[in-house]
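The complex is shown incomplete by one protein chain, all other protein chains being positioned as in the whole.
Order as written gives the chain letters A, B and C; numbering starts at 1 within each chain.
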Amino acid sequence: MGIHKEDILETVTVKFAGDSGDGIQLTGDQFGNTTAVVGNDFATFPDFPSEIRAPQGTTYGVSSYQIQFASKDIYTPGDTPDVLVCFNPAALKVNLSTVNKGGIIVVNEDEFTDKNLKKAGFDSNPLDLNDRTLADFRVHKIPITKLTVEALDDFDMGHKDKLRCKNFLALGIVAWLFSRPLEPIESFLKSKFSKKPMILEANVKALHTGFNICDTMEIFPVMYTVPPAKLEPGTYRNINGALATAYGLLAASEKIDLPIVYSGYPITPASEILHVLAALKQFNVYTIQTEDEIAAITMALGAAYGGSLGITGSSGPGLALKIEALNLAVMTELPLVVFDYMRSGISTGMPTKTEQGDLGMALFGRPSDSHVIVLAPSTAADCFWISIEAVRLATKYMTPVVVLSEGFLISSSEPWKIPNLKEIPKIKTSFRTNPKGYLPYKRNKETLARDWVRIGTKGLEHTIGGLEKTNETGDVTQDPDNHDLMTRLRAEKVQRVVNDIPDLEIIGDKNADLLLVGWGSTLGSMRAAIEAVNGAGKKVAMINIRYLNPLPRNLGNILRKFKKVGVVELNLGQLNTIIRSKFLIDTSFLGRVTGQPIYVSELTNFINRELESLKEH
Amino acid sequence: MGIHKEDILETVTVKFAGDSGDGIQLTGDQFGNTTAVVGNDFATFPDFPSEIRAPQGTTYGVSSYQIQFASKDIYTPGDTPDVLVCFNPAALKVNLSTVNKGGIIVVNEDEFTDKNLKKAGFDSNPLDLNDRTLADFRVHKIPITKLTVEALDDFDMGHKDKLRCKNFLALGIVAWLFSRPLEPIESFLKSKFSKKPMILEANVKALHTGFNICDTMEIFPVMYTVPPAKLEPGTYRNINGALATAYGLLAASEKIDLPIVYSGYPITPASEILHVLAALKQFNVYTIQTEDEIAAITMALGAAYGGSLGITGSSGPGLALKIEALNLAVMTELPLVVFDYMRSGISTGMPTKTEQGDLGMALFGRPSDSHVIVLAPSTAADCFWISIEAVRLATKYMTPVVVLSEGFLISSSEPWKIPNLKEIPKIKTSFRTNPKGYLPYKRNKETLARDWVRIGTKGLEHTIGGLEKTNETGDVTQDPDNHDLMTRLRAEKVQRVVNDIPDLEIIGDKNADLLLVGWGSTLGSMRAAIEAVNGAGKKVAMINIRYLNPLPRNLGNILRKFKKVGVVELNLGQLNTIIRSKFLIDTSFLGRVTGQPIYVSELTNFINRELESLKEH
Amino acid sequence: MSTTKQTEYKADDFKSDAEPRWCPGCEDYAILKAVQMAMAQIGRPKNEHAVVSGIGCSSRLPYYMGTYGFHTIHGRPIPVATGLKISNPELAVWVVTGDGDAISIGGNHFVHAFRRNVDMNILLFDNRIYGLTKGQYSPTSQKGMINKTAPYGTIEEPSDPVGLALECGASFIAQISASYVKELVDLLVQAYNHKGTSFLHIYQNCYIYNDNAFDDFTERSIRDDNNIKIEHGKPLVFGKNLDKGLVVGYGKFDIVDIEPGNVPDNVVVYDETDSVLIRMVTDMKFPEYPVPMGVLKKTLRATFEDSLESQIELAKSKFPPDLQKLLSSGETWEVK
Partner (left out) sequence: MSTTKQTEYKADDFKSDAEPRWCPGCEDYAILKAVQMAMAQIGRPKNEHAVVSGIGCSSRLPYYMGTYGFHTIHGRPIPVATGLKISNPELAVWVVTGDGDAISIGGNHFVHAFRRNVDMNILLFDNRIYGLTKGQYSPTSQKGMINKTAPYGTIEEPSDPVGLALECGASFIAQISASYVKELVDLLVQAYNHKGTSFLHIYQNCYIYNDNAFDDFTERSIRDDNNIKIEHGKPLVFGKNLDKGLVVGYGKFDIVDIEPGNVPDNVVVYDETDSVLIRMVTDMKFPEYPVPMGVLKKTLRATFEDSLESQIELAKSKFPPDLQKLLSSGETWEVK
């Protein structure tokens, strides 16, 4: 190994970008894995171009994977990259404007042909010596394609197959740059290509070639090290929100000892959960791909009625189709869990992009006064815990629970301390079996839940349905006062859940003047932002609301403690509307609707502006 | 004619009640007609038992028709009847508790058989001399059945057919009691049975018999007169909300000179509009009964895209199914009009009963930030004007309009001064025809509306759809800032409508401390209530909001003028949430969710309570 | 399946306390009674039956049953029943639906139900009208019919629920009129006994909005000439005097006169598993042909829930479930 200068960094953001067909997501994932093993904290942001595969080399076909890793706790995949690895001109075109000034750009120079440059919309070649496009960056042109093909000269495989290895060569380069070990990547390759030894060998060769040329060719003047982060001791793995959600459901199923019936209709990005669960049938998971979303929710409801965990999941357009049946679940007071993986925009919008647009719909989007529990996970790993909580609350309160998850959370990943299942408490269900005094709509005094009956139980025969019911007996009625009473009871039942959920905890400086309020995935950026400004001597606090209906009991008290409350959402102010209405507080608001996670810098700007305005008064 | 005492009354509430099969609704309608002709103001409330026809004589099979008429302006069908006309024991059982103490009860004593009494749940016969059930009322037992059969002795018709005439005999009785002329009823019978002279004669005979026996038999000690009300001069007719809605659409179609494509799937109570329009095809109304609500809204949307007035209507469960397509209409910015005839309760609920439960859904019930214009008619006749306004705003702003109408408004009726069509302004549409510089998402500077293109126009070929669009060009894009911009533009466009709608007018005492805020059909009861309390020297004002999104420009100023604001709704506080959130005013709230219009007395209680609490401070 | 002691049951054992609320004269009463009689005959206790319905007059039936019942929403009883059966495979699951509920708004679930073949019994009460919403046309309403939404007459071609079920792969199809109570009970029992999705199409007279719709083939004095009893292994003969028979013609049946009591060899002996005969019998359109009544098709194939269960068993044998191990799968590392 040649002698290289080593720099120690606290935190770095790297972005891989290339054609959808270049294996960018795989490359990113593997970089994540080797980063994890080194003991850094990290967060990733896979970003797909759109729902359709585009012709090679076009800007709209660019896929990317961003990862931030650090020797300290981090919360986001980073606003903008320090290092950009570009597989083609289009990737450079799309991402150039985001790279931090002075940052490193690694390009596969072989791809910078006239044809590709034109496709990407470059008038001239930015790699040309006298082109100023990349003047602000440290650019490393590497003939990745050529190197790959050469490295695999001996291999008895087609040219196309050889080209497929180039992402591992690039990965080798970046691994060297950040002093990552190659073993985790090799072990991944071994399990993936166990039945294709030739491909395995070729990829390993490419990987090592990438690593080694950095040693030999002295491409980079420095080699960086990011020392391990101080994480809580334990066994860790990398997890994304899709897996965490599914695993959480399996854990809930084991803890409540009931099988899962998960019915769904494919839709981006929710399909991922269906895929994961369909492959885990050994855990008594009955997955059904239905003809549409209406069938999906009604099958899940049929299963919940029967006495199983009836679960369904979708995204905006599909959730819209489930509304009528969701109201049937509210009326019949059955424990249905509905996941909504929020995506960007109304109608088809931008299906692969993220947003927090469906809160208003979850709270108010059903005919008449209809109340459900609404939960929102705030990180990929939190999806695990929210799944368990959704099952617990749905079955305890006999009510649908809507989980507002986000497109971003599904695919983004982070290190996860593997929980010990034994430490997770059991979930109690007691199906009613005693016919004595049974009335379908008689309620538990504390929770107001009616009894859950496993259909088939002797002596408890009864009929439920969507018509208004007489309190307790459940007989169909149109009595005016009864309807008023039942409407209020249904609302009150969901309100009672407030007794069963934790108080909110303030993050940051409790004596600050300014409180930021957010929910869902903005937790990461907000945390990073307040650490940044608190570090700069400014006082800011924040809360992240995981229970959106009912809202935690201490929310009002917290809000009233601060001089100014700023609500932050990836929408135009849906939680903000609720908070203003409930607490009559003149909040300020920061909303971003770009399809992207919010930037830490947008938040720090907002914080600074709000702090300024507080000073003025 | 015998000599009878005549009493002059200012206002009376009469309720007809009997089996669904007894022709109650027809009887009520005809009483309304003859009342109209006398020049009284009036308001009616037809109330159907449920969506299913029940066996005769049961309490759940009772249908009723309440009418208030007066020599002054009135606004509601009355809280509780002064006169109850009962066709059977079940009708008495169901309605007895509502009759005003000292009121008149007319019963068909022939129906008070043991069997019928048992079916109705009476332990003893309330008509028995020593039964105290009816002690508080002036009860008139009339053998209506027997009298009818006897009167028709000569008629060569079956016994069953004769029995069918008994409601007209009863109508004759009530007509006498309130000095109503029989001619309007006769002329109705003539047109209805023009092809069945025997039935016509029989009904006329029954009617006169009923009238005459009152003269001869001196059943009632007094005969009442309600002098004509002072209505604005003009030609009047009786109108209900269903007809008014449909006629308004026809007027809009004539004024904008475009055909209507109305597609709907039957549902109570919205079907009525489809029935009315289907029978008026001569006005270029293309009605389609679709396979489901999704087809209904998408067909209407296809028609709006084509350049016609695309209209659809439903009620809660059906509206829920239209949400996904409604968002497509928002995204494609097409002028779709969606009627929601709100009915009672979540899920199937109480389909024939009224409510104001869908405001939250209309405002927030779609994935992501999605904005539509929301209007609400406040009386049966107002449905006419709201239809026109919906078409005007939808086409001018190129946006869906949701009209929140109510089950109650559909069937209730009132006198209506027939508008002169010539006085209704034309609605301008200018389809774009000029290809020069045409861009599908280029907007009118003032309204932000994009151009409407009649599909087929030469030179304007373009494709629209549910994916996010580039501003102006309409090209598909996933650009982050563009999505943020478009989301805000769509919101802003609907907000701009505020420039095009009238300011709110305060009703009642402008210097009052207390302001009541309502929307929709509560206008009547609220008006009656504030007149009542203002009459009693208390100061109250009110507003009725017909434009719910955007809210009228002067709303905030009005609200801030009053010491206390009380919001009144037939739900648990949906408008209230908005008002609190927008204006940060600590409103008080009165919500009733009984499936019935709110009682004036409930309102006066609320007002008194609020005025008391103001004093305390 | 929890084995159940066979006891003697009466129809009344399957009644609820609620008084039926259909219009007097409605044939839904007859079907209700028949369902209760069939359950008595089937001999399982009422807690082992669940009746799932949509919305419509017909769909009120569960309220009048003493079994478990779910009156769901318009058009969706089939998927609700599917979820229920997958969750509780030991239940006898019945779907009660109307022509609007099943074929109009619920058409998509109807189409896909037969592809899955979940073991449940779909009873379609076909009155060719929307009863509950007071008289609009339904997908089975005849062309030209005058009604509330078609004051100038319906202009769509009617749907054929039996043909549709067949096209979609139904494994059991039967048809009857509610006026044949004995036969109805028998077919209900047969539908129950069939493992897979059984479809029973029931002509049901709506006394109020579409009275006499089926008189041409159900009215006592003429019905024997206008419908034909279909029975596996029996010759296809009909007529008051059993003087007509069906023979295979050019891709369809031909009607031939026969001597009563003497059925010639060329008259088809019905085979409920023969796809050609099934097609021909379901293709018979009244009044050109008599209306077929009885079991039109019965073939066996795996049910959805059994196939799903086998996949779960297979998965368990291949990958014995160990959740803690699953959580720890993939690359892991220790932080100390």
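Following the convention adopted for this analysis, a residue touches a chain if its C-beta (ideal position, glycine included) is under 8 Å from a C-beta of that chain, and two chains touch if they have at least 3 such contacts.
Keep in mind it's a predicted model, so treat the numbers as computed, not measured.
Enquirer: Which chains here would be touched by the one that got left out?
Expert: Across the whole assembly, the hidden chain touches A, B, C.
Enquirer: Among C:139, C:245 or C:292, single out the residue that touches the unshown chain.
Expert: C:139
Enquirer: Among B:172, B:466, B:524 or B:573, choose the residue that contacts the chain missing from this document, as touch is defined above.
Expert: Looking across B:172, B:466, B:524 or B:573, the contact with the absent chain belongs to B:466.
Enquirer: Which of these, B:60, B:155 or B:188, touches the one chain of the complex that we don't see?
Expert: In the complete complex, the chain left out is touched by residue B:188.
Enquirer: Among B:21, B:227, B:302 or B:480, single out the residue that touches the unshown chain.
Expert: Only one listed residue reaches the unshown chain, and that is B:302.
Enquirer: Would you write out the residues of subunit B that touch the absent chain, in ascending order?
Expert: 33, 36-37, 39, 184, 187-188, 228, 231-238, 247, 250-251, 254, 259, 261, 263, 280-286, 288, 290-292, 294-296, 298-308, 310, 324-325, 328, 332, 417-421, 454-467, 475-476
Enquirer: List every residue of subunit C that touches the chain not included in the displayed model.
Expert: 104-105, 107-108, 111-112, 114-117, 139, 152-153, 155-160, 163-164, 166-169, 248, 250-252, 275-277, 279-280, 283, 301-302, 304, 307-308, 311, 314-315
Enquirer: Footprint of the hidden chain on subunit A, which residues?
Expert: Considering the whole complex, subunit A reaches the absent chain at 50-56, 58, 60-61, 265-268, 271, 274-275, 278-279, 281, 287, 289, 291-293, 317, 347-348.
Just so we're on the same page, only the chains that are shown with their structure count from here on.
Enquirer: So what's the Cα centroid distance for subunit A and subunit C, whole Å?
Expert: Roughly 45 Å separates the two chain centres.
Enquirer: Any idea how many Å lie between the Cα centroids of subunit B and subunit C?
Expert: 40
Enquirer: Find every residue in subunit B that makes contact with two or more other chains and list them.
Expert: 50, 60, 317, 347-348
Enquirer: If you look at subunit C, which of its residues touch at least two other chains?
Expert: 55, 71, 73
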